[in-house]
Every structure is written in C-alpha cells, then in structure tokens.
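The complex appears here minus one protein chain, its other protein chains still in place.
Presenting subunit A:
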Amino acid sequence: MTPSIQPITGRAWVFGDALNTDAMYPAHAMKLDLAEAAKHVFAQVRPGWTDLVRPGDILVAGKNFGVGSSRPVPTLFQHLGIAALIAEEFNSLFLRNAINAGLPALTVPRATTFFSDGDIATLDVTTGRYANQTTGAEERTAPLPDLVLDIIGNGGVLPMLARAGYLPEAVAGLLLSGAGGGLR
C-alpha cells in the first residue's frame, strides 16, 4: 500500500544548469560523516549557501541536474532539510538516488524561470501540479509513476527493506520510528 504524499510547500532556491555531483559532494567531503559532508554542498557554486538553507526549503535547478557520480548527494540535501527537488531535467542516476532516499523530485519545464530565489513553491508529485505562491502562477506536468510514488511514500527504499525484514531488528526499528535518518 502506498502511503499518500501530501503537497509540499517551501521557499525556493534557484540554481543553474549541469550542476554536477563534484560540486555537491566533493571527494574530500567523502572522507567526512554525512552531516559534516553536507556543509560542503555547493561550496564553490554558491559559497555560504548551506548556512542560509532552512528545513523545508525546495531546491530548483536547470538542465542535466546531478550529472556525475553515484555518490548519495540527495542524502546530503536531506541532512540540510531540503524538502523536495525540482529540475528542468534530471540526470537519471541522480534522480534515482533522490527517489531511493525518499526525497520527492519533480521534472518541471522552464522551472528556473517559473521560480525565482525566495519564491514560495508548491508541488504535488502525485498529480504533477506545481505552483508559485509568490507570483500566483500554477501549472501541471506529468506526475511520478506509481512505482516511484510508492518508494517516496514509504520514505525511501531502506524503510521498505526494513519492513520486509532484510535489516537487523534494531536498525529496522530505528528506521521505522523515523529516527534513523543518519543511517541513509
């Protein structure tokens, strides 16, 4: 059964095209634990951004978002409190990483002109509806496939594996109580 996914509303941060995984999760940060590594996201692209981002914010990017490595960048976004990703085009490996981490991600045409930094964005991945509360504009795009909604609705694949008995009980308990974010 797929738990329902509610529409998400948050403050938008708008970035450009072809943001690669080295710009979000550089190799030297891979030597750190996830919470520390998260402080290096976009360190060169937008220095100081990780100090400004607040829980519930939404990240908006352009074309070819996330080209590069399999590094679990979306997990770093979750550590920063990012509630959802919007991009004009996702690299498919990056998109899968977001879905599998339980982070809602929606492809929205012309997203970087539809939203500006600081606008209040709303998206509903179950219907494909998205809106800019600041400008009052509202549009609709393709919703996510059911299989993908199922993963996101369950909070990612790890809670699903925990429920299916693949993980040790203590770990599964932590994950299913919602306290296991750091395990991702």
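Going forward, a contact is a pair of C-beta atoms (placed from the backbone, for glycine too) under 8 Å apart; a residue touches a chain by one contact, two chains touch by 3 or more; residues count from 1.
The definition used in the following text is that contacts and distances are computed from a predicted model.
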**Fill in**
Should one name the undisplayed chain from "Ketohydroxyglutarate aldolase", "ABC transporter permease subunit", "Neutral metalloproteinase" or "3-isopropylmalate dehydratase large subunit" using UniProt, the answer is "3-isopropylmalate dehydratase large subunit"
**Prompt:** Which positions on subunit A touch the chain that was left off?
**Reply:** 18, 20, 22-23, 26-28, 30-31, 33-34, 44, 63-64, 67-72, 75, 89-93, 96-97, 100-101, 145, 147-148, 156-158, 160-161, 164-168, 171, 182-184
